[in-house]
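Please read through the structure below; I'll follow up with questions.
A single protein chain has been omitted from the complex, and every remaining protein chain is retained in its original position.
Order of writing sets the labels: A and B. Residues in every chain begin at 1.
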Amino acid sequence: MVQSEYILNLENISKAFGPIRAVDGVSLSVRRGSIAGLIGPNGSGKSTLFNVISGTEGKFSGSVVFDGKRINGMPSHKIFALGLGRTFQTPRLFTGMTVLENVMLAGKRQEGENPLIAPFPERWESGEEDLARRAQEQMKALEISQLYEKNSSEISGGQMKLLQLANVLIGDPKMLLLDEPTAGVAPRLAQDIFASIEKHCRETGTTFFIIEHRLQVLFKHVDHVFVMHQGRIISEGKPDEIVKNQEVIDAYLGE
Amino acid sequence: MVDLIDLVATFATFYGIYAILAISLNLEYGYAGQPNFGQVLFYGIGAFVAAIAAANLLPLFARLPIGNICNVHTSFPVRLAIGSNDPGIAIPVWIIGLVLAMIAGGILGLFLSYPAIRVKEEWYLSMILLVAAEAFVTIFQNTPQLACGIFGLDGIQNPFYWVSNTYSNSSFASTELGFDLPGIIYAAIIMAFAGICYLVAQKLANSPYGRLLKSVRDDKVAAESLGKDVAKVRRQIMIIGSIMAGLAGGLYVFYIGVAVTDDYVPAVTFTIWVMMILGGYANNKGVLAGAAALTLLQRGSVEVSLILQASFPGFSSNVLIYLEYVAEAVILILLLMYRPKGLIPETRIETKAYQLFDFRKRDTPDPSSKQETQETTDVSDSKGKSASSNIDENVAR
Partner (left out) sequence: MVKSMTIQAMVVFDNLVPYWVVPSIIISLAQGSIYVVASIGLTLTLAVVKLPNFAHAEFLTVGAYVGVIVSRFFPNNLLIIGSCAFLVCSVAAIAIHHIVYQPLMNRKVSIYFLVLASFAVAQFIRYVVYAWASSGSATLLVANQDIRIYTVITVFQVEISNIYVLAIILAIAVSVLLAIFLNLTHLGKSMRAIANNADLARISGINVSFAVNIMWIIAGGLGGLGGVVLGTYTSVTPVLGFDALLDIFAVVIIAGLTSFVGTIIGGYIVGFSTNTIIEALNYYFGVPFGYAPLLPFAMIVVVLMVRPTGLAPNSQTGIAWLRRAFGKGVSSGGTN
């Protein structure tokens, strides 16, 4: 199969909450293996757009094509299985589980997730060890491996952000939607997180699509930026083009 | 001495059955977060299905007419006689009864998981299951064709009753045995079943499946977004839990001898919940402990009130039993307030994965101190490497 240049194609996506059109006819395409940014003032519909793409928002109009497949109306677990992962603005962790268990959860093809196989450890233990090894690498890369035994509700807010990143990365997504990966994190740290995102992207070819309010950091690492305002994409282009765009400046200042 | 043996056997019987129910509820609520406020329904359906199966199969296997299973003059003595004397019939019928009880529980669990997954607010599910349990009682009480209505289906003999006949007929039984040998055997068997259920629950919990269950409990949306089919998991665990509860019902009805709706009222569900919360949800060992404590309380109050009634003729034997229910309610309220995690709190999911990390822990002196030192080091030049320590530092400010 010939892979198309774009991994994600959105066509005319609209989503209304009662009279409010949160997303209003959005069409965009994200290039495979790139890091794309999605910026815009608060309430411009960015998170709603992510929810629509990842299947957590319910009914909407328009079409979402991911990696050559139409994924409209698919339950979000199937979308993840196709290779499209996401994180949430406020980390949604499994607070009754340890950090390691959180990370390992999303591992794909875990035989032990079948209740008929789970009681026989010899059937899934080798897979579990491989997964644990990968989880360990992932956690080391994000510097959270020493927390493995801690309950995920007992770690700091920044560590929660990193843990959430590790959660999705373990599922080997082809593309990741990150909803403000550095919100509530100190500026220096935002740098680190973006650096590791870029490293991951260049090493594995994973596509990233990132909502971010920290434009300086974002612009340093992304290849392409989409600007959203009042539910519409008002501009897109390379970071340096966006900075000069009068419409974008107006949208932000007019807030 | 003989009394004590029988007392222990009775305790073991009730403990085994309660333990199975508590383990089942713990899988459903403790691990998977499904608030089953209608657990007695699955327990009851198991009991009734097993009783109906026994009442029909005992005469059938003995090549006798089945007739009206509710007739106390014809059908009742016939099945009692077959069940008491013929192990070749009693035991297969018992096994079939248990299997059918499990199947019935499982099917009902599957059936009720559909509304369970559909409802919006969390407590609606509790309401629906509670209603289902009450509807079950209403239907069985008012439909005598099912299982003899309010009188219940009587005459279900302990499948090991023949042992006492065999023993008294054997050459070394010079005297009357004095204690209830079939009862002791059956108690041991119930305990064995409880042990199996415990092992199954432990194996399920300490596996990737246990992770899956807990993730569904903690955050359904997040689990779904990480590729987990939440609806499927919720359906599976309802089926697994209901199979266990159905088994408990089947085991119980062959012990108590009669399937009657009075035994399957919401107070039983409540007791099971107290056991689980007392022991510690999402901890099978804790749940076993909780079941032991509550069984002791219940059997204790029954035995003590029997003694008191024998000593003081005016004593109403029910008062202590009522007060025991009051005690359960007080225990639960105190637990919810002061120790919601129970006696033995939830632990981590023990799989081989931890070995990898625990092994490294032994290498490095102390992970917590290491973490602390990292937090205080200057990380300005280690970009991307010490992300977490950086975050710690900055969030702390």
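Convention: contacts are C-beta pairs under 8 Å (C-beta built on N, C-alpha and C of every residue); 3 or more make two chains touch, one makes a residue touch a chain.
The structure presented is a predicted model; accordingly, all values stated were derived computationally and were not measured.
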Partners of the unshown chain among those that are drawn: B
Statement: Among listed residues B:Q141, B:Q202 or B:Q309, the absent chain is touched only by B:Q141
- request: Check each of B:I95, B:A192, B:I307 or B:V330 against the chain that is not shown and name the one that touches it.
  value: B:V330
Query: Which of these, B:V119, B:I196, B:V221 or B:L306, touches the one chain of the complex that we don't see?
result: B:V119
- line: Logged for subunit B, residues touching the omitted partner chain are 29, 35, 37, 115, 118-124, 126-128, 130-132, 134-135, 138-139, 141-143, 267, 270, 273, 277, 316, 318-319, 322-323, 325-326, 328-330, 332-333, 336-337, 340
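Quick note on the criterion: only the chains that are shown with their structure count from here on.
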- prompt: So what's the Cα centroid distance for subunit A and subunit B, whole Å?
  reply: 41
Task: Could you pull out which subunit B residues touch subunit A in their complex?
output: 200, 203-204, 207-212, 214-215, 217-219, 221-230, 236-237, 240, 282, 346, 348-349, 351-354, 356-357, 367, 370-371, 374, 380, 383-397
Subunit A residues touching subunit B - in the complex, by the definition given at the top: 54, 56, 75-77, 80-81, 85-86, 88, 92-98, 100-101, 104-108, 110-115, 118-121, 124-125, 128-129, 131-133, 135-136, 142-149, 156-159, 161-162, 167-168, 171, 184-186, 188-189, 191-193, 195-196, 199
